[in-house]
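Heads up, one of the protein chains got dropped from this complex, but the rest are sitting where they should.
Chain IDs A and B follow the sequence of writing; residue 1 opens each chain.
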Amino acid sequence: MNHASDRLWRSLEEAGGNADFIARVSQEFPNLAASLAAPIDRRRALKLMAASLLMNGLPGCDSKLSENLIPAVRVPSNIVPALQNSYATAHVLGGYATGIVVSHYMGRPVKVAGNPHHPASLGAIDAFAQASLLNFYDPDRAAEIAHRGIPAARADFETALAAQRLSLGADRGAGLRILTGTVTSPTLIAQIRALLEQYPRAQWTQWEPISRDAVMQGAQLAYGRPLELIPRLEQADILVAIDSDLLCSAPGRLRYAREFAQRRNPNRTHAMSRIYAIEPTPTLLGSVADHRFIAGPAQLAHILVALAAGIVDGASAPDPARSLPDWIVPLLEDMKGARGRILVHVGASQPAELHALAHAINDALGGRGVSFDLIEPVSNAGSAGQPLRSLIAEMQSGRVQNLLIIDSNPLYSAPAAWNFEEALRQVSFSVALAQHPDETAQAAAWFVPQTHDWETWSDARAFDGTASILQPQALPLYDGLGAVEMLELYRAPAARSAEQVVRGTWKRQFGDGFDAAWHESLATGVVPDTACAKSGARLRALPAQLNSSAPINDDAALTVLLRPDPSLWDGRFANNPWLQELPRPLTKLVWDNPLLIAPALAARLHLENGDLARVTVARSSVTAPVWIMPGQAPECITAWLGSGRRAAGSIGDGQGIDYYPLTQLPGAATLQKQPGHVRLASTVHHNLLLAASQEVLRHGTLSDYLAHPGVASTAQPEPHIYRTAPPGAAAWAMSIDLNACIGCNACIVACQAENNISVVGKDQVLAEREMHWLRIDRYFAGDPDAPESFFQPVLCMHCEQAPCENVCPVGATVHDSEGLNVMVYNRCVGTRFCSNNCPYKVRRFNFLPYAREQHRPPQSWNPDVTVRVRGVMEKCSYCVQRIAEARIAADRESRPIGAVRTACQSACPTRAFTFGNSADPDSEVARRKSSPLNFSMLERQGTAPRTTYEALIRNPNPAIGAGRKAPPS
Amino acid sequence: MAAIFGPAANLASKVVLLAVAGAVCVGFLFWWFWPTSDYARHVGAMVVQPVPFSHRHHVAGLGIDCRFCHSSVEVSANAGMPPTFTCMTCHSQIWTNASLLAPVRHSLSANTPIAWRRVTDLPDYVYFNHSIHIAKGVGCQSCHGPVEAMPLTYKAKALSMEFCLDCHRNPGPKLRPRSALYDTEWRSTPATPGAAALLAAYHVPDRNLTDCSLCHR
Partner (left out) sequence: MSARTPRLDDPVIAAGISMASMTDRICAITLRERPFVWWWIAFAPCLALTALLAVAIAYLFCRGIGIWGVNWPVMWGFAILSYVWWIAIASGGTIISALFFLTRSEWRDSINRIAESMMLFGALAAGIYPILHLGRPWLFYWLFFYPNSMTLWAQFRSPLLWDFWALLTYVLASVLFWYFGLLPDLASVRDRAVSRGKRRFYGVLACGFRGSRLQWTHMRAAYAVMAAIMAPVVVSIHSIVGLDFAGAATPGWHSTEFPPFFVCGALLSGFAITLLLVIPLRRMLHLQDMMTGRHLDVLCKLLLTSSLCIAYAYLMDAFTTFYGADPAEHELFRMRAFGEYMPVYWGALVFNCLLPQLFWIKRVRVHTPGIVAICLGVVIGMWLERYEIVVTSLARPHLSSAWGAFHGTFWDWATLFGTIGMFLGGILLAVRFVPVVSMHEMRELIASRTAAESGA
């Protein structure tokens, strides 16, 4: 964030000592503490929201004198009313950290941004990390420790634990088991190791529903030990993505997205990369690839074996009985041609053997050290510790007396067949440390509320091993324990505070000069030089059985692909309204997770969108609505995990379908149509398969572009009779690079968080009333079975000849002197004519008092943006509040206004958005607008938009001819 | 045929007609002028505070600078209200037992903030920024009036949109020399530099200062 840059990177200590600072924070929102101390029912929440309107709603009437001014008793340094402070920390998902910066107003966290110093962020941020703001403020978060469902005091728990320590000491921890998610935190690992030394017979299980074990095992097969492969996409001329999760769910995806984008705009990169995607279900990478080939699991393995045979000497030949698609040969040519500058990447959901094969191919093509690196593993998940399966077996056999579950929810997410619930009953002393009273927590003997990551000290490693220290952003809103504190309690009664423990860990690392290093690490959010070392491991000869190791599915049988929900991950975000209502990239679905099936399969079973169907795998079956997904492999059904929670909270409970019962089951699946239909909410209200017309979205191939660079760009704008460019000093404008956009939705959440945009709920979305200011339009073109897909972010174009302006009878939407199309909420009477007259349909209307009914306390709104009441039109303002702040800062010092970054821009991992003063020829936006790819949407409307696009250029292999087609199967 | 109405009807009808016309006129006048009236805008209405703080005593009497208490006025949108500590810097030495100050001492001991009643309030959709106005030479009194003369603080100006625009359309005449920004005694004299000079001195940009986006977001 521009305005924070000077104040950024300050640690809490510098903020005048935690005690003061945090005391300040709790003072800052006394009524939040008060209102959230007790568990909140909906009515209470509504009361809160009503209060929020008093605080910052529109109808704040200017003759009212009732409001109070509440100064602090004592103000720590750096806390200035109405100024923003920013502190670095990290967001941990699936064990891997991404650096973030949390912005505070008067001590309240209100916005999350990426940390430019952090290798996994580079300043970008994903939807999850941004939405964690709502998790922090979530009124459904538990307030009290509970013993078998009955509220208990912390003292009770500690006495119970003391008794446990005695018995554990007696039998050297024979009955003690620890269950966590993937852990990369040096502190936690050290603590658990210490615990295991104290109780040698205890065991530790790391388990993630979204598992990356196959990746490790693949490396194990290929190199004899677990390794992590770190792609260097900016170095890769060719990327062969085998069902790759590089842009969707792989750790470090933000960085990969950045590197990917660096080679995609022919106008800026020295040589455009070429991306082949071979996958059973559309992924983000596949959707933006130059060639996307559809292949089910069996075909996928077959193709990879064939590629290996073509490249790796000594690799066994593919099964001659199976046909190979005709594009294999040109693909192989292309791959060999790019020796040393090529990468083959296999997604985590593919079996270990395919990973091993890919390692072999990569090694043979010599990209190591250039287009990818191999590093020592960041986490020892999978390789070390006891597998969940055997833990459950032990529990059932009653050999486990003491089970500590930290931030894991196996009761919901473990395979149903393993029957964790039953096993848990056999454990006399089970403790669940969780932020919500979730499924597992409710079944465990003891439920201990876990503090949010922003309320305690911890640390974690990023995809490349770089460590970050997580520092608290506020005092706990609820009484609770962090993971670190809990483990401390397990070891000794007089537990050290989390801060002491974390400091202890890093004292050992930093040695003397600790203070400086510690401050530096807190300030930058990165602990220097902690990245994992590159591995020198050599490739082993490929085991012979590899080609027979392809999954034993024949193409006729159906396969269920269980993937993390693009917005809810493994379900831990199910109670987050922003994420629930975040349109999934390719389906634009919200609040739902139907089965994704191919058009062919739908036709065969006579299924329409929303029809119910029952999918059965090995005697366990789930009935769910279906959604027809163009580009899906006909023999595959995709199911998103993470919905259908039973105890997520008032937002997530009962939303969508729970597919975990289908996990870890062998054999083929069957799909039968069921009577019944469900209305699925999608923000694209006509599920049309449309070629994006050049009027709207211009695209072409690299060869066309090289032939005539101007092919896609806008012709000279016709002179306007009426107003020309506004007089102001600055001319705010935006350019969006369609070559960079991967449809990841980070911008949408950023916009929602920055601009206090309401969540409206499934019913209102079904009524076509979603409120997102920024939407990502998704178009398909070509053959429904294997379409080409396009992403196009659409926000207010800030037209210089804005049609909305001259139809408003009260002048509530007008132009300002710097070219912004301003929406003055408090002047709006709600005729809605402006929306009718907007060719881009970027205006949203408060049909109902949405802002009153948000599932968040008033203190979580952004105080710099008006909260809109019902009956008022709203739309993208180019983050006018940030412009105003920058302008004021500049004017105070009588200097020209500096750079302003919009929320969408600062969040975007690929830098697709560029915003700035186009009047300044040296500005990035001016440079991008002079690109031959520059075009404006619906140009013939003569609106002269300030937001323009760079046309999408793809780089297909001429030898493969028609861009993307399905393999013969 | 017998008359339906007596002679009085003539008068009655006229009266009624006039009354209706009059009512309409009065209604319109009220609708036009009431909202802008000082009464409707609480101008001059003293507000009872938890502590009867007298600006006249502290500012005019003791000559304490505005920024001593409203410390963030030069850097932030918000001028800032003094934390209890600021009050106690002096009142831990003098008037230590004054019953008037009991709430202040209690605030410190109990670590509970003092809840001052807001005197000059703007609608929540108006984003006023103190720092830029100070930086460009608008003195406190321009909007807050003669605070130094207020035993109990009251709202001195209407602070309607009209009031703001009046200055934003032609800021020059309202500006003060930098030395006079917090000077409660200052009055414009012939020696005072003219509007143009001040505008130049403060580098007030020749930007349109009446853009909606300037105050409404």
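Here is the rule we go by: contacts are C-beta pairs under 8 Å (C-beta built on N, C-alpha and C of every residue); 3 or more make two chains touch, one makes a residue touch a chain.
These numbers come from a predicted model, not from an experiment.
S.K.: Which of the visible chains would the unseen chain be in contact with across the whole complex?
M.R.: Displayed chains contacted by the hidden chain, ordered by label: A, B.
S.K.: Looking at the full complex, which residue from A:154, A:507, A:534 or A:827 touches the chain that isn't shown here?
M.R.: Per the contact definition at the top, the residue touching the missing chain is A:827.
S.K.: If I consider the whole complex, including the chain that's not displayed, which of A:340, A:661 or A:871 touches that chain?
M.R.: The single option touching the absent chain is A:871.
S.K.: Who touches the missing chain here, B:22, B:35 or B:151?
M.R.: Considering all chains, including the one not shown, the answer is B:35.
S.K.: Based on the whole complex, identify which of A:508, A:604, A:646 or A:841 touches the chain you can't see.
M.R.: Here the residue in touch with the unshown chain is A:841.
S.K.: If the hidden chain were put back, which residues of subunit A would touch it?
M.R.: Against the missing chain, subunit A presents residues 684-686, 688, 690, 693, 695-696, 764, 767-770, 775, 777-779, 794, 803, 806-811, 827-833, 835-837, 839-841, 844-849, 869-873, 938, 940-941.
S.K.: Which subunit B residues would touch the chain omitted from the figure, given the whole complex?
M.R.: Touch set of subunit B with respect to the missing chain: 1, 4-5, 13, 31-32, 35-36, 158, 160-162, 165.
Basically, only the chains that are shown with their structure count from here on.
S.K.: If you average the CA atoms of subunit A and of subunit B, how many Å lie between those two points?
M.R.: Chain centres of subunit A and subunit B, defined by C-alpha means, are spaced 47 Å apart.
S.K.: Across the complex, what residues on subunit B touch subunit A?
M.R.: By the definition above, subunit B touches subunit A via 40-42, 45, 47, 72, 75-78, 80-85, 107-108, 111-119, 121-127, 129, 131-132, 135-136, 159-160, 202-203, 205, 207-208, 211-214, 216-217.
S.K.: Show me the residue ranges of subunit A that touch subunit B in the complex, using the header's touch definition.
M.R.: For this pair, the touching residues of subunit A are 23, 27, 55-58, 60-75, 80-83, 727-729, 814, 816-818, 820, 822, 824-827, 864-867, 877, 880-881, 883-884, 888, 891-892, 894.
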